[in-house]
Structure formats: C-alpha cells, structure tokens
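Presented below is the structure to which this report refers.
Apart from one protein chain that is not included, each protein chain of the complex appears where it belongs.
Let's look at chain A:
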C-alpha cells in the first residue's frame, strides 16, 4: 500500500483513526466523516518460523510498530489529538499471546493463527466425540487455528507459566487485547478486555451467553484468571494513556475492537440479515449476517459473532473460508511461470472464450468447507489436446468463483437465506473477468465498494458509533458507495452444466492420500 495522503481535498475533520494489527503488518488509517481515507502508515513485522508448521510473532515488536504507524498516520494527516475523536482496532484473529501483567513483558512469542503445533492437542481434546466436541457452545470445530488450545500449549510448555497464571500474574489476549492494554497504560492500569468477535474465536466463549464457558475452561485446563473481560465491539474501553502515544494522543477514547473479517463485514455495512461480504486475498473469507440467530452449521461453516454495538444484542454470522484463491494465481506465476504478474492471469484467461473443458481444483492441502477432506489433493481435470495455458488460466479464475458458490450454497442450506447480492473487497477485485465470472456462477450481482480498505473502515465505523461521531448504522450505509457492479450474464443451462462438471472435478480430488484419517 502506498502512502495515500491525497493532495486533493478531504474534510477538515474531525477524524477517526483505525489500527489494523494484521498477520504481516500493522497499519493505521485516518478516516474523515465521509469514510474517505486521509492518511495511511504501515509497517511489516517479522514472521518467525522456528519449525515447519510453527509461526510466531514478536509481540513487543508489534507494539512498537503499532505506536510508530499511529504516530506516522497522525503526522501525515497533519492533525493532533483534538482532531481525533476515537481510535478503533481490528486485528488478525486467533493469534494468541500471554504476558506478565506486572512488567508488560510477553512470556513467549505470540502463536499465530496459522501455527499448527496444536494439531495433536486438538485431536486429544476431541476425545471420543471428535472435532465437534465444543461446536454447540462455540460454533467452532476443534482445529489448530483457535486460541484456546494455543493457551493450553503455552501453559504446558513454558516453564513455570501455569503456576504464575494461577497466581494471577499472567494475562491472555488476542492482538486486540494486547494493543488495547498497551494503549490504555499497560502495566500502569491498562484495561484487559476483548470484544465478542475476537472472543468468539478462542473456543472458550459460549456463543449464546457471550461469557467464558466454565466447562470448556476446565476441559482445556485454562485458568479463568488469565482471561480478559468480554465487551461489545463498539464502546469506549479506555483512553490513550502513557508512553510516547500518550504525549501525542493522551485522552483519546479507544472505542472499538473487531476481528479482521468481522471488521470487513462491518465496513461493507452488511447490517441486515442475509447481507454478505467476501474478501479475496491469498485466501478468501466469506461472512453472511444471520441477525440475532446463532445458526448451527451442518455444512462445515463456522458460527461466529458478527459484531455487537454497545448494549445492543449481538449480531451473528456464518463464515466460510477458501484456503487457496489468490495464492493459486501466485502459484501460476511463481511455480508454473505461466505469467509474469498476478494481473496477467486476466490477460491470459481473456485470450480464450471459455475453459476448453478444463477444471482446476486447488486442494493443495485438502478440501476445506464444505467438504473437510484432508485426504484430497489438487487436480486439473478434463484435459484434452485442445487445452492451452490460456484455458488453464481461465480454470484458475473459475476455481475461485466455484468455491465461492459452494460456500454460498452451504450458507443458504444452513440459514435458509438466499444470497441477494455479494459485496466484495480485497486485491482480487481488480480482476474484472473474475468478478464477472463470480456473478455468473452465483447468479447474483457482485458489487465492489469505493473504499477498498473495508477492514480498517469497519473498525473506524465501530469506534465512531461508540463516541457519537456517526449517529447510527443508517448514516454509515449512506457513506457506502458502489464503485462497480457485475450482473449475471450466463444462461441457467450453462451454469448448471458447468457446476456439475466442477463438482465432478472436486470428486476426483478426494482419497488421493491413502493413510490420512
């Protein structure tokens, strides 16, 4: 992302700042009342890979970077504390940290959501029930992404930690909690909180009560003393206090926290039941607002909290993720060498009319939602002499579209709600052919909003609502601008035929590995 201190006019303030503590970098964006970007600052942090499958972050480095990017964005915007009405936070979800509440020192690097070291522990926790043991309470399957088992791993593996935790000297947090605790004073009175969306990814919160679940805490052997207080996604948690940021922004309310995908849902203003967004990056995350109902999924989706504004009732969501989308294009570029840049996939794919009969199912590490088959591996099906690299490029783009269709079908099956429109964001939305294909296979309009930074925008919106900068969600809807819309052009017969071929190709990926359970 480039420095976007646009020279053309934006409002004169006041403003809302949003911090996005992401997997590869931390950023801060300042927004004006119309939701336009005023300034951006960003800094990457180190990915620590101690062993295959292990991924860690240095939380002290992240906190330093967060302070730098906040100061940087404020400085680029040329504004001060009186112009900033609130700070909001969005973050990489599930990444787990434990720290000493007296010194503020992390006791270990943060275990990143991608880290798979808790695979065996998760199997063990499933006992005779399997990976759905806690699904009814938490909406999640036992998988290595989620925070609860990561806390357990740290308590079991860092010497003396369990004793210190039980003595009440240790705090747990996902990155929202870490950033808020530090912003509000750290060891000198920082508030130890998390929001419902982040808490819903720990596997420790009961989705129906929005409280930590004592039974699960006991099963996972996590002492309640380490846990933050669960709060709504949009309320004033505290004020910026102490440190260099205290000098710059002391007294500014810290007023929102949302996991990144939920923040994007909020930034896309999906406030009504049935509204959905899909974020197309290296992988893809699709969330649909299911209103006040936590819908149990029988199709391999996750049930999660969408957001909660202050004292209002929480709003739930169903989530489906696709592991390989943009990364398949990168694979075509880096491993196959068929294109020079990611954008060129569209040029290559556009040189032919259709896929020439070829289908590409990128089950590189198994099939995810709605199949969950770890014994599957990638397949290119339907090859004939006629097929060229351009047809394969087309099949690559179609793979993202069909996988979205499968998630969307699963959502309809679970919730009974038909998708009316899909709001999209993320890097791949610059691919016109993909967006058209998506609309064709979903048989629904696909719309792209004008502000691409929906994640930060969502955090800013929630913080702004909490301090009355925006009056209500209707005002936020009024800010939403359609930048582009793609409508279906494919006839029903073709769509059904192609979907059938795709599903046949998917079938051929399964059972490739012999000994995987």
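Basically, a residue touches a chain if its C-beta (ideal position, glycine included) is under 8 Å from a C-beta of that chain, and two chains touch if they have at least 3 such contacts; residues count from 1.
What we mean here is this: contacts and distances are computed from a predicted model.
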item	value
Name of the absent chain as recorded in UniProt (options "Spermidine/putrescine transport system permease protein PotC", "Benzoyl-CoA 2,3-epoxidase subunit BoxB", "Amino acid ABC transporter ATP-binding protein" or "Glycerol operon regulatory protein")	"Glycerol operon regulatory protein"
Option touching the unshown chain, where A:430, A:473 or A:501 are the choices	A:430
Option touching the unshown chain, where A:343, A:383 or A:513 are the choices	A:343
Listed residues A:30, A:258, A:332 or A:451, member touching the removed chain	A:451
Residues of chain A (touch criterion as defined above) contacting the omitted chain	2, 4, 6-9, 34, 36-37, 340-347, 427, 429-432, 450-452, 481-486
